[in-house]
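Here the complex is missing a single protein chain, while all its other protein chains stay put.
And then subunit A:
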Amino acid sequence: MFKSNRSRRLAADILTYVVLCTLAAFCLGPMVWMFLTSLKPEADIVTSQMQYIPTHITFENYVAIWTQSNFPVLITNSLIVTTVTVAICVVTGTLAAYAFSRLVFRGRNNIMLGYLLIRMFPAVMMIIPLYVMMRTVGLVDSRFGLALAYTSFLLPLFVWMLKGFFDAAPKELESAARIDGSTRLGAMVRIVLPLARNGLVASSVFIAIAAWNEFIFALMLTTGQGSRTWPVGLQLMVGEFQLPWGVLAAGGILSILPVMLLFAVVQRAMVQGLTAGAIKG
């Protein structure tokens, strides 16, 4: 009885690992392949015989994309657009999410529902009217305009996510702070935000990644060097007669570095548990 139980548990463990490893291989496989490709010289990439492990390791692809293309400009543009998007979302979204979570006003539920509804429309449907609007106000082909466009669909998401974290913070804490001498806004900043800090970090990272990787809006709303972001720039490097695999792979690796860096930094904040148990006895 005992023995068979144990072997059954062992079998379950093995099965779990098999499934997890398969999934991991699916997720990481393309990344690994891209990384390996970026280290190969052009001649070793397009070969008749599949070559998995590079025989000559070279960094010429990285040098090429950084010095012989406009990649640094693309990355800078992406950084600026992402930063502006996150900044707008964090400031306005935090205030909005707090209002939705704490105040009672007419149309509150309908507006929240509207926010959800926006997410249901395919992006292509939004782009054309957005393009017309942007052109009217002269924001086409500007980094700020692109950031605004991102905000239009990331802010609702941000508000929804953050509202959940605010809802979880007990209202009595703010009541106590208001009696202790805070204003409503002061209570939010001093008491609720520190409590929802991890949620704020998680939501911000989420929209940062979305803005960083976004392609379709960037393709439509940027036309020149000045505001083009890296996903569009890389795509445009695919020429009609040539496909610079090695350089593209190097560009891909370089552009996921900031995301990995971001995760490395905020991971601790995400993992640090909320101060559970401090509220109820």
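The rule is short, and it goes like this: a contact is a pair of C-beta atoms (placed from the backbone, for glycine too) under 8 Å apart; a residue touches a chain by one contact, two chains touch by 3 or more; residues count from 1.
Everything below uses one rule, namely that contacts and distances are computed from a predicted model.
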Candidate names "tRNA 2-thiouridine synthesizing protein E", "Cytochrome c oxidase subunit 2", "Transketolase central region" or "Multiple sugar transport system ATP-binding protein"; UniProt protein name, chain not shown: "Multiple sugar transport system ATP-binding protein"
Residue of A:122, A:138, A:181 or A:224 touching the missing chain in the full complex: A:181
On subunit A, residues whose C-beta touches the chain left out of the figure: 170, 172-173, 175-183, 186, 191, 194-195, 275-281
